[in-house]
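Removed from the display is one protein chain of the complex; every other protein chain stays in position.
Going by the order they are written in, the chains are A, B and C; count residues from 1 in each one.
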Amino acid sequence: MNGNEFGRLFRVTTYGESHGDAMGCTVSGVPAGVELSEEEIQRELDRRKPGQSMITTSRDEPDAVEINSGIQDGYTTGTPVGMVIRNKDARSGKYEPFVTAPRPSHGDFTYSAKFGTRNWGGGGRSSARETVNWVAAGAVARTALEQSEYDVEIKAHVNQIGDVEAPEVDFEEILEHSEGNEVRCAHPETAERMRDLIDEYQEAGDSIGGAIYFEARGVPRGLGAPRFDSVPSRLGRAMMSIPATTAFEFGLGRDAREVAGHDRNEDWEFDEGEGHSETVSEEGDPVPVGNDHAGLQGGITTGQPIYGEVSFHAPTSIPKRQTTVDWETGEEKEIQVVGRHDPVLPPRGVPVVEAMLWCTVLDFMLLGGRINPDRLDGKVGEYDTEYHPSSPENQ
Amino acid sequence: MNGNEFGRLFRVTTYGESHGDAMGCTVSGVPAGVELSEEEIQRELDRRKPGQSMITTSRDEPDAVEINSGIQDGYTTGTPVGMVIRNKDARSGKYEPFVTAPRPSHGDFTYSAKFGTRNWGGGGRSSARETVNWVAAGAVARTALEQSEYDVEIKAHVNQIGDVEAPEVDFEEILEHSEGNEVRCAHPETAERMRDLIDEYQEAGDSIGGAIYFEARGVPRGLGAPRFDSVPSRLGRAMMSIPATTAFEFGLGRDAREVAGHDRNEDWEFDEGEGHSETVSEEGDPVPVGNDHAGLQGGITTGQPIYGEVSFHAPTSIPKRQTTVDWETGEEKEIQVVGRHDPVLPPRGVPVVEAMLWCTVLDFMLLGGRINPDRLDGKVGEYDTEYHPSSPENQ
Amino acid sequence: MNGNEFGRLFRVTTYGESHGDAMGCTVSGVPAGVELSEEEIQRELDRRKPGQSMITTSRDEPDAVEINSGIQDGYTTGTPVGMVIRNKDARSGKYEPFVTAPRPSHGDFTYSAKFGTRNWGGGGRSSARETVNWVAAGAVARTALEQSEYDVEIKAHVNQIGDVEAPEVDFEEILEHSEGNEVRCAHPETAERMRDLIDEYQEAGDSIGGAIYFEARGVPRGLGAPRFDSVPSRLGRAMMSIPATTAFEFGLGRDAREVAGHDRNEDWEFDEGEGHSETVSEEGDPVPVGNDHAGLQGGITTGQPIYGEVSFHAPTSIPKRQTTVDWETGEEKEIQVVGRHDPVLPPRGVPVVEAMLWCTVLDFMLLGGRINPDRLDGKVGEYDTEYHPSSPENQ
Partner (left out) sequence: MNGNEFGRLFRVTTYGESHGDAMGCTVSGVPAGVELSEEEIQRELDRRKPGQSMITTSRDEPDAVEINSGIQDGYTTGTPVGMVIRNKDARSGKYEPFVTAPRPSHGDFTYSAKFGTRNWGGGGRSSARETVNWVAAGAVARTALEQSEYDVEIKAHVNQIGDVEAPEVDFEEILEHSEGNEVRCAHPETAERMRDLIDEYQEAGDSIGGAIYFEARGVPRGLGAPRFDSVPSRLGRAMMSIPATTAFEFGLGRDAREVAGHDRNEDWEFDEGEGHSETVSEEGDPVPVGNDHAGLQGGITTGQPIYGEVSFHAPTSIPKRQTTVDWETGEEKEIQVVGRHDPVLPPRGVPVVEAMLWCTVLDFMLLGGRINPDRLDGKVGEYDTEYHPSSPENQ
């Protein structure tokens, strides 16, 4: 069995373990003609990087990306973009006591049960370190989309840590504030309170759960395919692939249970040029009154913003004493997971959630014929005598 | 673009529109040697069928399944099982007013935006009628699993309608009670209250949301593949493919946000023969103390029960007056969706959620080598001189 | 395991056994807006149909196709086209002697070895009857392509039966003559000689091999994807899926072994408006001098005609006495396969080879962004107020 691939036309294949030599990511299906450099990808990786602040693991990883293929003279060539990110600060020695004594609520037991072995140095392939690959792929998708004729915007922020919930903030606030604090909460006062709460748990040798709110604007109408490739279906898979997620919701989410049809249903009106969904509808187009449907009806995009939430359980690696059993010795064992671990996941999860959205949206754009899979500029069927980036003078 | 396929080795491909000629489902990857008849499938279809009670649509569909291939002398042959379910009571005429005037919160607009056309008789392919195919496929998966050497049990029930929530009930109660009332709630008193609430909404020409709780027991340890084919990832896709779902949760779900690591983490102990997870662990095996992890650690099964919830928004087809616009005439329009519609979705959603689980679990069993993909009996590489069902005397 | 699917965006899923109830085919990924009727598909099925002449099996199958979904008011809607073709003249009784005694060189033994059972009435799923599904799918692809803005032409003919080889004929001759005789050889005199040869073998209770030459014109430049989805790679799979094929060649094929690089290499010149490759290049475009490359360089289309050959071994069902063993009785057995069988395969294989080409070419057009996957007319991202075929007046 495999399971290391994501996407259909924009297709990401990954490898790598937490304390192995390197993480790797092959991105296939990038249209030719996207201006792309390691810097663009690095910028996103740096947002996810460990050691950014006191509330992230102190593991010292530069997460420097190296592009091995798929680029010529600064532009993508349509062939796969191969990337490698080396692990520098791997220290698997400290995991020795746990080789046959599974850490509570980690993947230690299940990987061993599946494979009869596992990479016991840290979480191996079950580690969230894997998401460095996803952020790299997401950066490629974002770069491609931003250079397309579409004006897609994607942003996420942390809207809950423990019992501290952020009030609703609008998209512009998220764009402006979410990167302004270590917690990545777009409501600064709440961010302070979240930070205090995280400190409390960290000091107690414990960890705490939380959530991320995400939003995508400017996604064209008519994307997503009936039934198993609907947008909710694909987003559900994308988000539930992120380690430690326990819930995916869009629109009214769980609250939809208590809402009547007549309240949730949204009438249609004509766009009067007042910007219901500025980037995608024009004056005279039918637009829904309201967006409880989160941009998705029948699983296909209406052009309204797509939004939702992803819940994360608390990190399982905590310094507090816990009990396990050693299946080799047959004995109980007290353990402390003393590594360098995050006390909370959503702050570093924000770029991961965004990456999954960029990848998913670009894939739908390619599948729905909105962006030409061969070339970003959409001129098709012609070799191009004018394409200067590929001529040697431009090197 | 397509999107009409589900699963990898146990693979379901479907077609059909709500008011078209027939629904169809091809199930590929059924191991040979499963005793299977139309009756087995019909039994499941009858659970999903319209017109079961006052709280379901009165559309009169026998939903009679016809198997066209893949069976010989009552046993599967390993070749695809092709099924057709004819639509008998299609009445698309009454949808004429809505051809260019999208019904509020349906897929009318998005299908037209995508395809420039749509099957305007009813919901076409966006209709929940499609799930008849899924239930048929699920019945095949269930039959195969039940004849395997594994003892997998899957059951769901309705645990919330509007603001009426069922108390927690254990798996045995769900098995016993969930089919005992029209609401399919395993807590009979709550079922009464739900029924009353539904009546209220129905009388008001309105509809209401709700939720389904599901559980799978006896799923072997070590299933699911690292990362994009993890069990949560695949279940997330499966459940979010179901029409009108807005949230997927497993384990603590959304509540995990507020739970500390030390509280959620579960120590390991040795199975002392007291039946922590009766069907899959044996005395002396490590077992987790508790099941907040819902049988899934690192995305792979621990052998403990897998459970979660799926939220459904209220049906969008309601008799109450609503407003829309006609994009051909450019005029506003009052509409009433007067068809035969369900006032609430979860009661008929129960067999659908179960079907997606059966399909997903069997697919993981095949992918993980637990069941031989060619033959249910697992003897491999040998033509079988003893296989009586295929001999002519047995016809 | 499965294996009942073909194509990526234009995706065909099939079921059915030779002597089962029905053959079925789901075509997913048909763009919306293609005018399509059962007649269009029937016309192609009739070309493949048994009983056309003395040199085809006398099995009496009308091969009437029934479309169950995906069409509204005569146009495709973008949702899957589900088709069923019922088996009328199934007579599995006469196969009883062979249930545990495999016919020489059929799939009897291998199916039993794989599945521990098989559909013993005729060839079951290994029968060439399955190709009725492929021809149905090919007819859908052809119809879509013919209504697109591209001018793709595809035609095949029988260029060898036994040792009777047709001289090279040009494409126009193939278009004109290949359907003019029962053998489907575009060179009428050769067709006569082939016919005589076939008669000889048929009278002797024997069968004979042969070959089909195919050609596709007007396929745009730049189709096919580097490496595993190159055009030769996909055509290789398509053609070698056809029952009884033993060789696939394109361009110089097997003869390329003996040709020097300097002889095979083709210089480039500018199109001087004389029609090197009329439909795809324009005056001033670079065009290769010659077409030994068969329209494919680096696995991607040059715009020149794509051509090649497919070899078929002799039908394995022959009246001549042969010997087998019965694995149940442990005894040797003389057998005669007295069914209604073709003495030669290529004449009925012509529409099958063409169908695989139509499907493959359309899939590449969709994958390469030449045809919009959602809508044939290529206007994207807009619901269409002018799309009359979907309005009720047009029924």
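The definition used in the following text is that a contact is a pair of C-beta atoms (placed from the backbone, for glycine too) under 8 Å apart; a residue touches a chain by one contact, two chains touch by 3 or more.
What you are looking at is a predicted structure, and each value in this text was computed from that prediction instead of being measured.
Asker: One chain is left out of this view; which of B:G20, B:P50, B:P226 or B:G349 touches it in the full complex?
Answerer: The single option touching the absent chain is B:P226.
Asker: Can you tell me which of C:R48, C:R125 or C:R348 touches the chain that was removed from the display?
Answerer: Answering carefully, the residue with contact to the hidden chain is C:R125.
Asker: Which of these, A:A22, A:A64 or A:L175, touches the one chain of the complex that we don't see?
Answerer: The single option touching the absent chain is A:A22.
Asker: Touching the missing chain, which residues of subunit A?
Answerer: On the subunit A side, contact with the omitted chain comes from 1-5, 9, 11, 13-17, 20-24, 26, 28-29, 32-33, 66-70, 72, 75, 77-82, 84, 96, 99-100, 109, 111-121, 124-125, 327-328, 373-375, 377, 379, 381-385, 387, 389-392.
Asker: Can you list, in ascending order, the subunit B residues touching the missing chain?
Answerer: Contacting residues on subunit B, toward the hidden partner: 9, 79, 220-222, 226, 280, 286, 367-370, 372-375, 378, 380-383.
Asker: For the chain that got dropped from the picture, name the residues of subunit C it touches.
Answerer: Contacting residues on subunit C, toward the hidden partner: 1-6, 14, 101-102, 104-111, 113-115, 123, 125-126, 130, 160-163, 201, 205-211, 221-230, 232-237, 239-241, 243, 245-254, 256-270, 284-286, 288, 293, 296-303, 311-318, 320, 322-325, 327, 330, 332, 367-368.
We adopt the following convention: only the chains that are shown with their structure count from here on.
Asker: Suppose each chain is reduced to the average of its Cα coordinates; what separation in Å results between subunit A and subunit B?
Answerer: Subunit A and subunit B have C-alpha centres separated by 27 Å.
Asker: So how far apart, in whole Å, are subunit B and subunit C when each is placed at the average of its C-alpha atoms?
Answerer: Here the centre of subunit C sits 37 Å away from the centre of subunit B.
Asker: In subunit A, what residues contact two or more other chains?
Answerer: Only 221-222, 226, 286, 367-368 qualify.
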